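A single protein chain has been omitted; all remaining protein chains appear in their positions.
Every chain is named by a letter (A, B and C) in the order it is written, and numbering of its residues begins at 1.
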Amino acid sequence: MSNPQVLRRLKTIEGHLRGIIRMVEEDAYCIDIIRQIQAVEAALNKVSGIILEDHLNSCVITAIRGDDPAERERVLKEIQEVFETATKV
Amino acid sequence: MSNPQVLRRLKTIEGHLRGIIRMVEEDAYCIDIIRQIQAVEAALNKVSGIILEDHLNSCVITAIRGDDPAERERVLKEIQEVFETATKV
Amino acid sequence: MSNPQVLRRLKTIEGHLRGIIRMVEEDAYCIDIIRQIQAVEAALNKVSGIILEDHLNSCVITAIRGDDPAERERVLKEIQEVFETATKV
Partner (left out) sequence: MSNPQVLRRLKTIEGHLRGIIRMVEEDAYCIDIIRQIQAVEAALNKVSGIILEDHLNSCVITAIRGDDPAERERVLKEIQEVFETATKV
């Protein structure tokens, strides 16, 4: 995974998170902090979606077309796992 | 998708949901109702995970190995979409 | 909790869920089933929000204004718990 768009988004999120830390230090209103945390989470979800898209269009295609059944199974299992975790966080 | 385990789980969830309707009719405590709704959602997430696993191991493998690039792209796009929705519900 | 709007929404969701069971029985496309399950989950989230609103405006106000500190603590703890579960399902 080396995608300039992903890197740029993550750095923006890092700035957003530093802003939240500052809010806590400056004793901001609780609900405003929670809302900013939820915005960071939504932005992280977006990044995960972009990374998954890249992954599906590269590693997953390669593995499924490859000759190694164990590798194929591993790659598909991973997708199911990140999906299941996605429904939990 | 015709998986007896999925069908059985969905019917159990239907029974669970009917129990929640009864709780509302009988004026149960709000928080107890919310907890039961959250339990139904967790059970639905589990079913989605099972269906996705089946899908990855059948349609997705077939499409990726097939000769139709548009079909392949469609199938991968769908996975990304259900993943992105999963991070939102 | 005895709210006609909640009851009506839950019965609609029950019908939606029965439709999903039928889709599985009739061997519908996996991704279409997952999408319908995600729609049911979004509808359930909406119902939980309505129930919580009612709860905040009745039981929670009563408990916080009441003279029983243990009851007050219990009611606030419950809200935190359903919030924490909500971030996980």
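The rule we apply is simple: a residue touches a chain if its C-beta (ideal position, glycine included) is under 8 Å from a C-beta of that chain, and two chains touch if they have at least 3 such contacts.
As the structure is a computational prediction, the values presented were derived from the model and not from experiment.
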| field | Touching residues on subunit A - with respect to the absent chain | value | 1-3, 6-7, 10-11, 13-14, 17-18, 20-21, 23-25, 27-31, 33-35, 37-38, 40-42, 44-45, 47-48, 51-52, 54-55, 59, 78-79, 82, 85-86, 89
| field | Where the unshown chain meets subunit C, residue by residue | value | 45, 48-49, 52-53, 56-57, 60-61, 64-65, 72, 76, 79-80, 82-84, 86-89
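One rule holds in what follows: only the chains that are shown with their structure count from here on.
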| request: For the Cα fit of subunit A against subunit C, please give the angle of the superposing rotation, nearest 5 degrees. | output: 180
| Distance between the centres, which are taken as Cα means, of subunit B and subunit A, whole angstrom | 21
| task | Provide the C-alpha centroid distance between subunit A and subunit C, rounded to the nearest whole angstrom. | result | 27
| When the C-alpha atoms of subunit B and subunit C are each averaged to a single point, how far apart are the two points in Å? | 17
| task | At least two other chains touched by the same residue of subunit B: list those residues. | result | 45, 48, 52, 79, 82, 86, 89
